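Left out: one protein chain. Kept in place: all the others.
Moving on, here comes chain A:
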Amino acid sequence: MNMHAQPQSTPAETALIDAFGERLSHLPGDGEVALKRDQSVEALKRGLPTRRIETWHYTDLRRLLTAVPEFDATLAGKPAAPLIEGSPVLALLNGVAARPVAIEGVDVERISEKLGDGTYAPALGPQGADDAIGALNSAFVADGWLLNIADGTVLDKPIELQNVQAGGQVHARLAAKVGAGVTATIVERQTGSGDALVSCVDNVVVGDGSHVTWVIVQEQPESATHLGQFNAWIGKDAKLTLFFMNAGGRLVRQEIRVAAKGEGSDFQLRGVNLLSGDTHTDVTMVLDHEVPHTGSREIVRNVVTGKAKGVFQGRINVHQYAQKTDAKMACNTLLLSDDGEFSTKPELEIFADDVQCGHGATVTEIDHGHLFYLMARGVSEKSARGLLVKAFLAEVIEELEDEQLVEALEAKLDRWFATHG
C-alpha cells in the first residue's frame, strides 16, 4: 500500500496512547507481557487503519472512531440471564472476571492470572501490520477466561461466556483449548449498558476429532464501539461451527480468522447482521485452507434498515498443498431502506489446482412477487415483509442443530424486529 505520511494524530489516537500511560501500572504482567504490550502500543502509535489499508477498506477506523471513553474502575456490570437456562455462566463484569463456576471436564483459568505469571505472553501482540484490534487488545487486556477442555469431554449444556460492559473501556480475552474428541457448545455474549469501547479477542484451538459450536451474540447498546476478533485453529478431522449475530453497537468490527490446520477438518460459518439506526457494522473473515482435504461453508445474511452501513469481507486462501479443498461462501443482503448501505468483498486466493471453490454475493430488496403472493392472501404489507425477512434470516439460524439454541436465537430475532422492524 502507499504509505503516506500520517497527518497529526486524531483525538481518539491520542486518547488511546495517553490511556496506556495511565493504565500501565494497573495492568497485570511484567517481563515478556510488558514487552508485548509496549510493542502493541508502538503499533497503535503508527496510527489507526484508514481505508488505504486494504483489509479496512470499508471501515476507516481512524475516521469512525471519534471518541475514546476513559477507563472507569468504579463501574460494574451485572451478569445477564443465560441464553439457555441452566448453562454454566462465566462472566466478565466491565472487564473483570467474576467468580468462576466449576464445570466437569473443563479447567477454567483467569486470563489476569496467566498475564500475571507471564504464561500468556505468546498469545499477545498484533498479527501483522493491519491488525489494529489485536494491537489495541494486547496493549490493554486485563482479564478474561481460558477454558481447557479435556480430551473426550462431552458437554451436555453450552458454556456461556459473558462480557458485560457498564461503560469506559473494556479489553478482554476469551480463549479455549479444546482437547481431542470433544463435543462442546460455547455461547459468547457481548452486551452491556454503557457507551463503552470494547475489544475482545478469542483464541480457540480445536483438537483432533472434536466438534465445537461457538455462538457469538453481540447486542451492545447503540452508543458502544465493539471490536471483536475470533481466531481459531482446527485440527485433524475436527469440525468448528461458528455462528454470529450482530444486533447492536454504533461501530462494530468483528474479525474472524480461521486456519484449517488438520486434514479432514471442516469449518462452518453462519451469521446474521441485523443493522439499524445510524450504525456501522463490519464482519471480516480470513480463512486459510492449509492442508489437503478440508472443507468450509460460509453463509452470511444481512438486513439493513435506517441509515445503517454494513460490510462483509470474506477471503478464502487455499494454500498450494491444500489440494481437494472444497470451499463455498455466500453473502446475501436485503436492503430495506433508501439510506442503508451494504458493501461486500468476497475474495478467493487460490494456489492449488485440484479444488472446488466458489462464492456468491447478492444485494437486493424484498422480492415483489413474494410480497404480492402473501398480500393476495390477506396478509398486511407490514406483516408480509416481516415474514419474508424473518424467513430469510431464520433459514441460517435453523442450521444449528441444538433446538434450544435455535429457539433462543429466534427469540432474539423477534425482539429485534419488535423494536426495529
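Brief remarks follow.
Please note the rule applied: a contact is a pair of C-beta atoms (placed from the backbone, for glycine too) under 8 Å apart; a residue touches a chain by one contact, two chains touch by 3 or more; residues count from 1.
We take it that contacts and distances are computed from a predicted model.
The chain not displayed here is annotated in its UniProt record as "Fe-S cluster assembly protein SufB", chosen from "ABC transporter permease", "Fe-S cluster assembly protein SufB", "Cytochrome c-type biogenesis protein CcmE" or "Lrp/AsnC family transcriptional regulator".
When the missing chain is restored to the complex, the residue among A:8, A:25, A:74 or A:364 that touches it is A:364. Here the missing chain is touched by one residue of A:85, A:353 or A:403, and it is A:353.
Note that of A:39, A:193, A:337 or A:404, the residue touching the chain absent from this view is A:337. Not every partner is drawn; the one left out touches chain A at residues 1-2, 54, 57, 320, 323, 333, 335-338, 340-365.
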